[in-house]
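Encoded as structure tokens, the structure appears first; notes follow it.
Every protein chain except one is present and positioned as in the full complex.
Labels run A, B, C and D following the written order; every chain starts at residue 1.
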Amino acid sequence: MSASNPYIPIPVQISKIINEVDTNDIKTFRFTFLNKEDEKKFKYLPGQFAELSIYGKGESPIGIASSPTNSGYVEFTVQRAGTIVPGLVTSALHDLDEGAQIGLRGPLGNSWPIEYLTKKNIVVVGGGFAFTTLRSLINYMLHKDNRARFGEITVIYGARTPGLLLYKDELAAWEKRKDIKSIITVDKGDESWRGREGFVPAVCKDVAPSPKNAVAVICGPPIMIKFTLPVFFELSFSQENILTSLEMRMKCGIGKCGRCNVGSKYVCTDGPIFSLADLDGLPRDF
Amino acid sequence: MLKKTAINKISELAAVLMEKGTLIAPVKEVSGHNFAQILDPQKVDLDFYNTIMSPKSAFFPHKEDFINYKVGKPISEAEPVVLNLKPMFLFGVRPCDVKSFQIMDIHFNAAGIIDPYWRQRREATTIFGYAFDLSKSVDSADFYNTLGIYAADPDGSDIFMVKKDNELLLKGITLQGKKLLSELTTIENGKAADKKYFEEYIKKGRDYKTRFMCLDQETITKKLEDIFHNTDFWTRVSSACLSCGVCTFVCPTCYCFDICDDTQFGRGTRRRVWDACMFTDFTLEASGHNPRTQVYQRLRQKINHKYSYHVRKYGVISCVGCGRCTRYCPVSIDIYSIIEEAIKT
Amino acid sequence: MADFKKIEENLKKEAKRLLEAGEVTVVLAYSKGFDEKHPMPYAAKSVADIKNIVFNEYCNHNMARYLVRYPQGTKIAVAVKAADSRAVIQLIQEEKVKRENLVLLGIPVYGMKNSKTGEVIDSKTTSGLCNPVLYDILLGAEVHGQKIVSPYEVLAEYEAMDKDARWEFWKNQLDKCIRCYACRKACPMCYCDPCFIDQSKPRWADKAPQSPGNMMYHLTRFHHLAGRCIDCGECSRACPVDIPLYLFHKKVAKECEEMFGQAAGMKLEDKPVLVDFRVEDSDKILE
Amino acid sequence: MAFEPKILGIACNWCTYTGADLAGTTRLLYPQNLRVVRVMCSSRINPSFIFRAFQLGADGVFVGGCHPGDCHYNTGNLYARRRLAVTKKILEFAGLEPGRFRVEWISASEGNKFAEVVQEFTAQIKNLGPQTKLKIQK
Partner (left out) sequence: MSRIGVFVCHCGLNIAKTVRVSELAQFASTLPDVVVAKDYKFMCSTPGQEMIANDIKEHRLDRVIITACSPLMHEQTFRKVLAASGLNQYLLTIVNIREQVSWVTHDIEEGTSKAKALLNGAVYRARLLAPLTSRVIDVNPDVMVVGGGIAGIQAALELANTGKKVYLVEKNSTIGGHMAQFDKTFPTLDCSACILTPKMDSVLQNKNITLMTYCEVTEVKGFVGNFDITVQQKARYVDHNKCNACMTCMEKCPGKGISEWDESLVKRKAIYIPFPQAVPQKPIIDKEVCTYFLKGKCRLCEKVCEQKAIDFEQQDSFVQVKVGAVIVATGYDLMDTRPLVQYGYGKYPGVYNALEVERLFNSAGPTGGKVTLRDGKEPQTIAILHCIGSRDKNHYEHCSRVCCMYSLKFAHLFKEKTSADVYQFYIDIRAAGKGYEEFYNRVIEEDVKFIRGKAARVAQNTDEPGRLIVEAEDTITGKFVKLPVDMVVLSPAIVPRSDSKDLARLFNLSTDKQGFFMERHPKLAPLSTMSEGIFIAGVCQSPKDIPDTVAQANGAAAEALTIIVKDKMELEATTAMVNPASCSGCQNCVRVCPYGAPSFNYDKWVSEINEALCKGCGLCAAVCPSSAIIARHFTNEQVLAEMEGLMEF
């Protein structure tokens, strides 16, 4: 957002588009800033999001998929929303080419609590498309300047099919590294799939990460969350040590427009990251 | 400092203010009074109980243009709308409504990211509060006493005005108000009797009773948290609710808005427009999911927002008891009664 | 004036009987509001709720509005005045409710008043009718001998206006609109969710309360209610800024009646005129 | 400069649009003020299209369909007739000049009728002058 006015987006340019999945409805957009000052001001942490803004179409809040350790650009992985009536902004974005300019407002929201995570073992659990800010966090922690600040890192990531896994190159690279334990699973493999098959909750049960000095960071579709949380409770993770990211319809992204509240909290400013302990104090209904 | 002017000479005062800047004052429309920018000083009309729409639109207009853009042109060519405000005079605001600005200030002008539009408008404005006419009976919908506000409460006004027979007494309350009043040289100074009348009027305002219940902020907040999942209660109190946006639009403390782009012939404007939590599409996500599909959920959101969430977030109830939501509700849903009933539940 | 006390007594009596017998699970009627001029629509669900039921000259609300809120198959008793009963008939025609699930408590009235102005509003809103068109139980004596006023009489003044003056009139009126959508929400026939105006694809009009969007919203809404508006006047009564929407609806209703020979909500077996045609329709209607 | 109205036409694919093509094939001359949107059937026309056309600045709006009874989709234009009749009444009661909206049934063989209607309608709209009432003023 512009310095003087949080409602005015800053201009960015698409420098790279990566088609992530074989269904062609999830793409990663890499943006570079048109103004150097904007780039300097765009300081963010993993877990934050921004409003991608296309004039004439509107704005859409999207989690930042790159890590602050990636300098010079910022990445967003965007799913084309809506099956019957496509989302205005996301489908317009998907129709853009490299070189196109759009607007950006952010960084917005809180982040994964880096301070809190420091010196702890981190269990990252992701499902499907909701892996984007987890990727940001993982890359942040894996960066050579940061790796030492964190304990063991375990990643459990699942998608419905091999073709629907995001960031396939990075997944492969993590598997080769020694300082991260990465378990990739798919609900149903294909001929070429050599990896694990099975649903994320079952895999979590299988892997059984220790709760000792550990924080679980979980993002995924509601159904995955629903069945994964009991696994972590059973493993004796406390509510404080299970973190997740919420989604609500947002407009302003800066806590003013009044629509993304869960109880007295605004998802856009008090969130999107909450621990289960935070959520416990909030109504379960909206 | 106290000054006065004859009510029938208000237009002269209005003309002076219009010279100094933008005057926003009540005018009589077919259906009642409303605040409007004054272009003809004769139109200012203080013979009203309260306006239909609250004066919040002076700072938070129904539509606020952010930026003008052209389709197919580089984004950097989009032009942000600059306000270029002249000094603004918000004239004839009832004490309960004045109070609403203080509540809205927390949201727009103090907590978190500052809203530049609200701030600029607010800073440019001098508020002329205006005591209720104590000689007339109170509207049965009002309940600002419950929120600790009185009919002749000068708190929050820069200049406070009281009607004395055919005259209007104006007293500077804040520095800004006092300074402005001193600059209004065309109106005469008040006499000692006027001063006395003014002070007594303020005091008498405390005896001018609206509906009242003893409302402890923490108690009601807690109570609403407790009964949040009492669907029977919420279904019952919302059984008549139409889920229209009247209550939120007339409300002086409702601030929800939508941001939308309006394009025609390749040129467009991004702007914010009032929105209402009572509308079904308010929380409708692009995926088609909507966490609040039921009328009771939306009414619960509205009441909780005012009497619970806002207290938790900003430490103050977001309601001034002006009675508009009750008065203009097509089915006479009364937030006061709901709160009363909630406490009893 | 109708005998409101008597009607209230009968309303309570019937509501009690129906709820006790389990014939219905909810009785849609009125309860007292924050003052006596402001009764509220009320859903009595148990015998204990019956004491709250009231009926007086300010009970204008069209209770048919609430029918679609209850799940299909719910047995509902609903208090219906003349216009309300037409709304029920229209809803049955449109298959939103089923006749067999409804018990219609007919209320013949005259002398209904606007709570804001105290003005008697029969002629504006009840299509010249005092007695319900359809009912199962009548809660008061049928009203006869009232001066018959054509529901369309109020239009004469506007029809006589010069087109430019009429344009000015409507533009000024519709420019007042704050897009609170109370009109559509109060309307028993406006049951779309989402409403066309809320759509983002296509965006029929700007969301801001300014002339073009207001025009598009209201003109289209007049069209959507063509041949369906049952002239209860709830749109105007609900409007916080008093736009006389009922005038426009009346005009469209009048035209539809003249062109298609059928008024909305008068006969159960009718079909809504704009999703119907007759081979003998003539091109005259396009002139 | 003389007033050259912008007229929006919506024509059904099977009759009026084809009729307009025939007018061209037979080299009938008519004014160039009409701009036609092709839809499959006159029944496709949503009343809001008409309102929108006037908002976009159309000085006149013309709808063309098959003759009643000849609809390619059997009964489409019979519904359209009723709907458009109501649209017309609404526009008129709102205060728009009655002559600005016109519905004509023009078959695929009536190229000459198409040309005549355009001729006549254009002249009529010229006579009425620019449409300023519903047009969105920017």
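Here is the rule we go by: contacts are C-beta pairs under 8 Å (C-beta built on N, C-alpha and C of every residue); 3 or more make two chains touch, one makes a residue touch a chain.
Nothing here was measured: the structure is a model prediction, and the numbers come from that model.
J.: Specify the shown partners of the omitted chain in the complete complex.
T.: So, spelled out: the chain left out of view touches A, B, C, D.
J.: What does the interface between chain B and the hidden chain look like in terms of residue numbers?
T.: The missing chain touches chain B at positions 71-73, 264-266, 288.
J.: If the hidden chain were put back, which residues of chain A would touch it?
T.: Output for chain A: 84-85, 92, 95-97, 100.
J.: If you put the missing chain back, which residues of chain C would it touch?
T.: Output for chain C: 72, 94-96, 191-196, 199, 201-202, 204, 224, 271-272, 274-276, 279.
In this section, only the chains that are shown with their structure count from here on.
J.: What whole-number Å value describes the gap between the mean CA coordinates of chain C and chain D?
T.: 34
J.: Measuring centre to centre with CA averages, how many angstrom lie between chain A and chain B?
T.: Those two chain centres are 39 Å apart.
J.: I'd like to verify one number: the distance from the centre of chain A to the centre of chain D, where each centre is the average of its C-alpha atoms, in whole angstrom.
T.: Distance between chain centres: 52 Å.
J.: Where in chain D do residues touch two or more other chains at once?
T.: 136
J.: Among all residues of chain A, which ones touch two or more of the remaining chains?
T.: none
J.: Is the chain-to-chain touch network here best called a line, a ring, a star, complete, or other?
T.: Chain contacts: none of line, ring, star or complete; other.
J.: Would you tell me which residues of chain A are touching chain C in their complex?
T.: Touch residues, chain A against chain C: 85-86, 88.
J.: Tell me, which parts of chain B touch chain C in their complex?
T.: Going through chain B, the ones touching chain C are 29-32, 52-53, 62-63, 140-141, 239-240, 242-246, 248-250, 258, 260, 262, 271, 273-274, 276, 279-281, 284, 295, 326, 328, 330-334, 336-337.
J.: State the interface residues of chain C toward chain B in the complex, per the touch definition above.
T.: Counting only chain C, the residues touching chain B are 33-35, 38-43, 61, 65-66, 69, 176, 178-182, 184-186, 193-194, 198, 206-210, 234, 237-238, 240-242.
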